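Input: one structure, supplied below.
Apart from one protein chain that is not included, each protein chain of the complex appears where it belongs.
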Amino acid sequence: MPSTKSVQQSKTFNFPVQIYYEDTDFSGVVYHPNFLKYFERAREHVIGAKSLASLWDEHDLGFAVYRSDMLCHDGVEFADIIDIRTRFYFESKYRTVWQQEIWRPNAKKPAVTAQIEMICMNKNRQLCPMPQILINRLGEAFSEPVTF
Amino acid sequence: MPSTKSVQQSKTFNFPVQIYYEDTDFSGVVYHPNFLKYFERAREHVIGAKSLASLWDEHDLGFAVYRSDMLCHDGVEFADIIDIRTRFYFESKYRTVWQQEIWRPNAKKPAVTAQIEMICMNKNRQLCPMPQILINRLGEAFSEPVTF
Amino acid sequence: MPSTKSVQQSKTFNFPVQIYYEDTDFSGVVYHPNFLKYFERAREHVIGAKSLASLWDEHDLGFAVYRSDMLCHDGVEFADIIDIRTRFYFESKYRTVWQQEIWRPNAKKPAVTAQIEMICMNKNRQLCPMPQILINRLGEAFSEPVTF
Partner (left out) sequence: MPSTKSVQQSKTFNFPVQIYYEDTDFSGVVYHPNFLKYFERAREHVIGAKSLASLWDEHDLGFAVYRSDMLCHDGVEFADIIDIRTRFYFESKYRTVWQQEIWRPNAKKPAVTAQIEMICMNKNRQLCPMPQILINRLGEAFSEPVTF
């Protein structure tokens, strides 16, 4: 029976983020919405900032976060260099699901975990399939070919 | 059988937020982590910024977001004045759960919905019960007395 | 002798800003780049967010900060409600100069002062004169008619 879901998980990507003054609040740790920024930076590195720019400029398409479910287990501090660990899978040609974690140096478990669903949309915010060139590019992160 | 959960929902609070340049990104709509900022601003108005400041300065306690689950249904644009609608309930003396929505002007359904769990912690990030004075203050938002 | 500079100062506008978690950093006070955000919010209220949106959408024009010179005299704290005081003058049809201050509650002198130069540009970032309709709108802030 056909399924639109790719059961494959991508490999794991690692992306470092240094915590600056701008990231913290007066409680002494990172202000929680900033975690969503780091996750986005990490996704942009997986997808490629130039790919995203040309997706927008040439295809009139962009990604939007449809859902983000985040759990904050531990505080992250100024001067930390954290490791953002990112895996994703294709839910369909329209949607990718990203499993992302924040690890502090020498930690035994992640400080923050999140599952983030991204949809592909045109500039009128209508759902659109990802262009094949982008699917191919993202498909490089999988051990098996990605098909729908 | 005893339960630690208050089944009561608070009344709904409304809080307006104007969307400025700083809130948008080059896709033309609000950058999604900013929604978590607006939700926090709205919660601070429900709790009271001065209450939060004295909680921190006098009780050495603060609130931390433990979980945020957010769904983005629609884009929010520059110059919009959005309405943040906030309700909450007590899960326990340690934890409150906030149901928050973002409504654009004249919209028929919310642009963003979220459920956000807040825990009370001391400055060493240990879980602590909320002081009774704060429970009383928050309890004013309920039609029935809040008990545990 | 002809001059392109309007010597007139506008009246002073007051705009309140509440300081939230998001505004502070771990040093306990407002993170300094945020002051530029508050100044911009206050300018947007003087110009009108809807005016700015239609300037962009209908005239293909926007304002850009060309120069900002800011002095930070005092820290601003969580839960403060600060008063942003704004005056401006026309340097030419292309350029406005804004004198803005941040006042903490009951303060005897401003916590932050700034002079900010704004230029009018099209979407290709070329300098353009402000449309007359905008000059008229801004001109309402002056006791004498604004002419060039």
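Letters A, B and C mark the chains as written, and numbering starts fresh at 1 in each.
In the analysis below, contacts are C-beta pairs under 8 Å (C-beta built on N, C-alpha and C of every residue); 3 or more make two chains touch, one makes a residue touch a chain.
Model, not experiment: these values are computed from the prediction.
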item: Residue of C:64, C:81 or C:133 touching the missing chain in the full complex; value: C:64
item: Footprint left on chain C by the chain that the document does not show; value: 26-29, 32-34, 36-37, 40, 56, 62, 64-72, 74-75, 123, 125
item: In chain A, positions touching the absent partner; value: 18-22, 37, 40-41, 44, 49-50, 52-53, 78-79
item: Hidden partner chain, residues of chain B it touches; value: 21-22, 24-29, 31, 33, 78
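The definition used in the following text is that only the chains that are shown with their structure count from here on.
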item: Chain A-chain C separation of Cα centroids, rounded to whole Å; value: 36
item: Separation of chain B from chain C, taking each centre as the mean of its C-alpha atoms, in whole Å; value: 31
item: Multi-chain contact sites of chain B, meaning residues that touch two or more partners; value: 37, 40
